[in-house]
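A single protein chain has been omitted from the complex, and every remaining protein chain is retained in its original position.
Presenting chain A:
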Amino acid sequence: MSTIRCDIVSAEAEIFHGEAVMVVATGELGELGITPRHAPLITRLKPGHIDVVLEGGERQQFYVSGGILEVQPQVVTVLADTAARAADLDEAAAQRAKKEAEDALANRTDAEDIAQAQAKLAQALAQLQALERMRKNLKH
């Protein structure tokens, strides 16, 4: 049986690479089953599972919170997002970054710097926790 090389990578780590008989992923327009010699294709992924069927019928499952799927006749590449991404989440992050800069410019004294830094740290931790929780919810 012919196989197709499958690479699943995220920005922070390599998740899987090996030979597969079939790769099933949730594309933006629906489920895709990729077998060897598939036509070149590129699509965005929806949050969901990626099933890799190995030679011998063994299945491996991975969860991705989005990303890009690139297919070439001999290679499937999944560029997985590590974070939960959505347009309004990204927009909120951008607003935060802008505000942080404005705050940094507005407050010039050292004492305020420290308070600012602590507030930012607390804020960042809260955001991280929220994202973590969101990701857990998505998984279940």
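Everything that follows uses one rule, which is that a residue touches a chain if its C-beta (ideal position, glycine included) is under 8 Å from a C-beta of that chain, and two chains touch if they have at least 3 such contacts; residues count from 1.
Basically, contacts and distances are computed from a predicted model.
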item	value
Listed names "Cytochrome bd-II ubiquinol oxidase subunit", "TRAP transporter small permease protein", "Bleomycin hydrolase" or "ATP synthase gamma chain", with the criterion being the UniProt name of the chain not displayed	"ATP synthase gamma chain"
Residue numbers in chain A that touch the chain omitted from display	7, 9-14, 17, 27-29, 39-44, 67-68, 70, 77, 79, 81-83, 85, 90-98, 100-101, 104-105, 108, 117, 120-121, 124, 128, 131
